[in-house]
Each structure stands twice: as C-alpha cells, then as structure tokens.
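With one protein chain withheld, the remaining protein chains of the complex are depicted in position.
Per-chain residue numbering starts at 1, and chain names A and B are given in the order in which the chains are listed.
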Amino acid sequence: MIAFLIKRLFHALLVMFVISLIAFSIQNNLGDPIQQMVGQSVPESEREILREELGLNDPFLVQYLRFARNAVQLDFGYSYIFNEPTTDVVLRHLPATLELVAATTLLIVLLSVPIGVYSAIKPRAWLSRFFMGASIVGISIPVFLTAIVLIQLFSIGVSWSPFPGETGWGSWLNGLVSTEGGMPAYGRGDPVHVVGTWYTNFASTEGLVYLVLPAISLASIMLPLFIRLIRAEMLEVLQSEYVKFARAKGISLRRIYFLHALKNTMLPVITVGGVQIGTLVAYTILTETVFQWPGMGLMFLNAINRSDIPLIITYLMIVGLIFVITNTLVDLIYGLVNPTVKLTGKPA
Amino acid sequence: MSLLEVNQLDVRFALRRGDVKALRDVSFTLDRGERLGIVGESGAGKSVAAFSLLNLIAKPGYIAGGSIRFDGQELIGMRDRHLRQIRGNRISMIFQDPMMTLNPVLSIGEQMVECLKAHRRIGRREARAIALRKLEQVHIPSPEARLDQYPHELSGGMRQRVIIAIALLLDPDIIIADEPTTALDVTIQAEIMDLLLELCEKHNVGLILITHDLGVVSQVTQRMLVMYAGRVIEQGPTREIINDPQHPYTQGLMNALPQMATPGSRLNQIPGSMPSLDNLPSGCAFHPRCGFTQRPDGSERTACRSEVPGFVASGNCQAACHMVAEMQDQERIPAQETSR
Partner (left out) sequence: MTTQTSPQQAPPLPSRWERLRDSYLLYSFKRDPIAQLSLLVFVVFVACAVLAPWLAPMNPYDLAQIDILASELPPFWIDGSDPAYVMGTDAQGRDLLSTILYGARVSLIIGFGAVALQALLGVVFGLLAGYLGGRIDAFLMRLADIQLSFSTLMVAIVVGALVKAIFGSATFSTYAVPLLVLIIGLAEWPQYARTVRASVLAEKGKEYVDAARTMGLPSRRIMFRHILPNTLSPIFVISTVQVANAIISEAALSFLGLGMPETHPSLGSLIKSGFDYIQSGSWWITLIPGAVLVVLVLVINLLGDWLRDVLNPRLYKG
C-alpha cells in the first residue's frame, strides 16, 4: 500500500512539475508584468530598474524556483481583469464547475451502467439496437451544439410545430420555479449560500432546474462513449471461460451478470473513466460558454480572450492539480476492485 | 436403464450463410460410476458434445434434435431454471484451461461458496467448511489460506485442483472433464489425471473424459467413443478398441502414436487434415483421407463416397465403416457356401 502510494505520489509530482514548467514558460514569454504595472509613458530606463527589482533579469532557474515557491503557496499574482489574487478568483468559480461536473457524472453513471449492461445481455433486442444507434449519433454531435439545440427546444421554442412557441418544451417545468417563459438556460439562477465562496444549486428545486440543461448537454458527449465501452467490455467478458464455468456451476444468471461479469467489466471502465474526467473538465469550457454558467471554464475563456496571463496560469495549475488528484483516486479505486493489483501489501 | 442416455443428438451452429452441423446422430450411454472417454482430433465435436449435455453451447450453437435423458428426465427442452439445478449439482464440469476458468476478481472461497449456496439452503460458515473439506480432498496444501486467495495467486496445477474441488463440491453423479490436463505442464498432467481417477473411483462418480490423448483414455476409462467430423465412428470397451481398432481412422490414430513408430523413422501421420464442418465430403466424411476406399483387388468401394456408413458390430465394439461391413459380409458368405 505504502509503496503504491509513494509511486503514485511521485508520478503526481512529475505531472505537476511538467505543468508548472509549461505554466512558467507561458508567464515568462507572454506575460509582461511591467506593461501591466506601469503605463506606456514610463521611460525604458525606469522600466529596466523595475525589471531588475522584480528579478526579471535573473537566470531562468532562479526565476523558475521563485515561481515554484509561490506556486506551492498557491500564489500566482493578481488577475488583470478582476484585480484580485488569481487563486481567489479561481476558487470562487470552482464550486459552480464542480457542481456541474458532479451532476453530469451522476447522470452518466446512473444511465450508462444499466444501458450498457442491458445492450450487452440482449444485443439483438430492438431497444439495444436503438441505444447503440442513438449513441453513435450522440458521439457525433458536438457538445456545444447539443447545448444550443436544448436551449432552442426547451427554452426558446420555435413558432412552428411541433415545438410549442414562445416557451419550448420546458414550459411545464416552469411551474416548479414559477418563472415566465421557457426553461432557464442561462446562468445559475439564485444558488443557496453554503460556506465561504461556495454557493450550491443542489439545495433548492430552482437551483436544480437551472442545472438540468447544462448537465444534460455535458453528459451527452460522455454518455454514449461509456455506454459503448461498457457494452463492448461486457460482451467480451460474457464470452469468457469463467462466465461459462459459472454457468456450468449452476449459478443464477442474475448473479453471473451483475457479479461475475460486471465486476470484470468495470475494471477497464474505471481506467477509461479516470482519463475521461479530464475530457469532462475540458468540455465544461464549452458548456459553460453556451449556458453562461459562471464556472471556471467560462472564466478561463474570458481570461484567454482578454489575455489575463496570471489567471490562465492559475487555471492551468489548479485544473492540473484536480486531474492529478482524480487520477490518483481512480488508480486507488482500481486497485481496490482488482485483486491482481498488489495494493494491500499482503504476501501473495 | 443407464444414468445418462444420449440419443441421436444433433447440434448445429446457425451462421449467416446457413446452419453448420456440428454434431450428427451422436448416441451413447453412461452408467453410474462408469468412466467414458470421447476421443478425436480438435474440431471433431468432442467439446460441443460435452457442452450440449447441459445446454451450455455458446450462441449461435443450438440443439436441433435428439434426446438426452439423465436419471429418467429429459434435459433437452428443459427450462433453464430446472436445468440450473442439475448443473454443478448432479452433473459438474471441469474445463480445459485452469488459467481462464476461475473468475480473476473473486476469491477462491467466494467461487466455492456461491456454488454451494446456489444448490443448497446453507449458511456461509457451513459452506466454507464443506469447501475446505473438498480442498483437502484434492490435496491442496494449507487449504484454509487458499479460501481467501485469488486465482492469480495460484499456479496452473493448483487452480485445476481447485476446479476439481468445485466440481466435487455437491457430490455429483457425473463429472464432464473437457481436456482437463492439456493446458498444464507435462509433469503435472499425470498428477491431476491420477487425482481425478482416484476421486471418481472413491466416490463412485461417473466421468466423461474428453481428450485427444489415447494414452490417458486407456489408463482412465472403461469405454470410449471415437469422433470424426461431428459423428461417432467407433465405440466400445476401451481395451478392445485400443487392442484391435476396426475403423481405419482409429487405426490411423493408434499408428500416429509415437511409440508405434519404428525408432529412427518418421512418425506415422494420417494424410490430409480434418474437413471443415461446413464443407464435409459426401458419404463417409473420412473417405478422402482413407487408405481403404479401394478393395484389395483394386476396385473402388463406391459406397464410401455416396453413403454414410452405419454401425457394424464386431465383438463388443461398433464401427461405422463400409470396409468393415464388407469384410464381415465376405467372412460370413464363404462360411455359408462351404457349409452347403
């Protein structure tokens, strides 16, 4: 267990080192703090003095070490846009994104496992064929387009049938939040305050309604992927000798499907799932842009458009940290499920 | 009445281009405590026969006809729920490759206990005690510790012992063993085979042993079937067939054994290879490879090409061969003529 953790920790540190190098070189080459601090009017000689004072003329290694020391303390300087420490800005936007990702993950897990398993057990049933067809269409629709279509259908509506004009199909949901017009499609609404900078959408019906469309569109890209993966793995496992042997032992089909086969199916799915969390966070940039969801993704895009280099760097470092942590967690879970990974240190 | 009676079993694989007949007209019986060998090259249909007994053939295979009566009950067409009570309980199986047969993510104990709990109302503790006793019977060292281990922690030979223990868990009437030693190291093969034989004799369990190894068949079984291209071509007491094989194919198999070859010369092969099931030769499926399609006088035995041979008895054995049938007729006819 300890050896495994140390190995994982080393890997995590290596990844963070690479990310920090990238972040640092972005800062070094693109961000000119002098330009930001003083205006155009200041003469070059004064700038040079300032440059020297700030240590911008120091050798690369010295500058990097300074950057790394600050990075460990989560100090990446001030955001140009918000004029406050970048870490505060990112952390303020973090809960919105995490809640969106959490709702999406929930949707994916709840739907992909039963659908994937069903279409593996009954590959010829028309429902399975429908799911497989729908999933390949789903993979082919870019996430932002799903988002736009959802807004059109549920929030705006189209004046010609079959779409109800003015309000869209979401009108029946409006009763829940007593809003006029279509389903809420922009922003988070009025989330409930929890603690510090954390406001949640999970605490009220209205908050949940605001989550519906963004979460569905974010899930729309991953769900088909997982359904196809689970189905393919399950089909392979069902062909295996040990499933045949379990049948020969007289075990019930339910136990064979949901214990013998599913446990083996989930091993590769967990690994892929770990990788896909990264993709999910990347897609939040698109989803949040369409829905004006005030999370890190939207913040990042604004930072890019306005060349807020410190904020970009902070986003990269914090997202990198989130990836590293989740990947380590996924590896741990994998080790717990798969007995062939020696995690417990028990002598074999 | 025998414990197991298989009659005219017909198994097919439904492929897009049409059905492929994997087993045709397979009939045999097994008495309580009897050990039967099924012999043939790979692709002859031995494993299909073994798996179809418990209706475990993988799709697109299906049983197209015939009857399988076990202890008076017809197994073909039986509901899966009822068949499940026979599988692993009264008829259990041992698979070919022990590395693939146990579920890698479940402990040995779990895989034994679930089998007991599937067939008996029994507590977990009691089930573990039975599992432990069976592990002892198959001579596994420190069986207590094995229960909590996972398959990857055991060697191939150990895993096959575990599988034998699982097969014995519910004191079955019949064990079907599909090439139980082929995937193992040569040194361990004999050990496992001896163990299986010992346990079957001790508990009076019937054994259907599927193998391509004539040596093993002669040591372990009392009766044997020889299969070729989905059909039984010779059957009878093992000793008689081994000593005096009638069918040219069985003779070929015997001659191909390394000990039959003259030292220093090549091994005796049967020329050609087994035809694929979807493209069988007409008449006797063996005729393109057979050295006896011509009579000693040089004339062609046309029946070999055109007619599927029926069984002819010779002693306690039966062989499905036109040549054997003709020879017997000739022996009979001259005898009648001289008596006249």
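Observations on the structure shown:
In this text, a residue touches a chain if its C-beta (ideal position, glycine included) is under 8 Å from a C-beta of that chain, and two chains touch if they have at least 3 such contacts.
Everything quoted here is computed from the prediction, not taken from an experiment.
Counted over the whole complex, the shown chains touched by the missing one are A. Contact with the chain that does not appear here is found for just one residue of A:120, A:219, A:261 or A:286, A:286.
Across the entire complex, the residue among A:45, A:73 or A:140 in touch with the chain not shown is A:140. Mapped onto chain A, contacts with the missing chain fall at residues 14-15, 18, 26, 29-30, 136-137, 139-145, 148-149, 151-152, 156, 158-160, 268, 271-272, 274-276, 278-279, 281-283, 285-286, 289-290, 301, 304-305, 307, 309, 312, 316, 319-320, 323, 327.
The rule is short, and it goes like this: only the chains that are shown with their structure count from here on.
Centre-to-centre spacing of chain A and chain B amounts to 55 Å, using the average Cα coordinate of each chain.
Remark: chain A residues 239-253, 255, 259-260, 263-264, 267, 337-340, 348 touch chain B in the complex.
Note for the complex: chain B touches chain A at residues 54, 56, 58, 80, 84-89, 92-93, 95, 97, 100-107, 114-115, 118-119, 150, 152-153, 163, 166.
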